[in-house]
Every structure is written in C-alpha cells, then in structure tokens.
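Pasting in a structure now, in structure tokens, and then I'll have a few things to ask.
Note that this complex is displayed minus one protein chain, with the remaining chains in position.
Let's look at chain A:
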C-alpha cells in the first residue's frame, strides 16, 4: 500500500509522453472521472508502456527482417530503422490485435 502511495506521488512529478490533456479528453469520453492527478498519470503511463512494448517488438521484427546474421560490417547496423506496417502487424498479432492490410486499392484505373 505504501508502495502504491509512493508511486502515485512519484507520478505526480513524472511527465508521461501522452499529455495530460489528451488523457483527460479520452478518459472523459469513456466516463472515467478522477480528481487525482496521480491516477490519471498512471493511466497515461500504462498506455505509454503498452505502446513502447509494441514498438520494441516491432523493432525486433525489423531487425530480423534486415538479417542480423553475422553482421560483420558496421554498415549493416547503420541501416535506417523504419517501422513498417508489416512489422507492426506482426507485433500486434502477439497482443491479440489482428490486422490485415489490403495489398492494393483499386481506386484508380492504373491500380490493379
């Protein structure tokens, strides 16, 4: 219990990446009402952790695709890391979010 109290007071000083106003907006949209800043920051931090985990998983996928096997030359490591949609989809799959992206959109005559 003391841990929780300490943590909440710690969070009151911490600045999460998701701004407070954003969290307030979406919490209000969901009906979440709280006067304690610590609790709202806890919510924000939880979301931040979630996104960070997904991003790091996607990073793993990205590195795998780039082929880390025996990367002797330093040039390979310097390759630009781009979070692509495919990596993200694979990472999200582990979290139970299934996404499928259409291969092409046949909205112009030149496509498909």
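Basically, a residue touches a chain if its C-beta (ideal position, glycine included) is under 8 Å from a C-beta of that chain, and two chains touch if they have at least 3 such contacts; residues count from 1.
By definition in this document, contacts and distances are computed from a predicted model.
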**Message:** There's a gap in the complex where one chain should be. From "Transcription initiation factor TFIID subunit 8", "Codanin-1", "25.3 kDa vesicle transport protein" or "Phospholipid-transporting ATPase", what does UniProt name that chain?
**Reply:** "Transcription initiation factor TFIID subunit 8"
**Asked** Hey, which chain A residues sit against the chain that's not shown?
**Response** 1, 3-4, 7-8, 10-11, 14-15, 17-19, 21-27, 29-36, 38-39, 42-52, 54-56, 59, 62, 80-85, 87-88, 92, 97, 99, 101
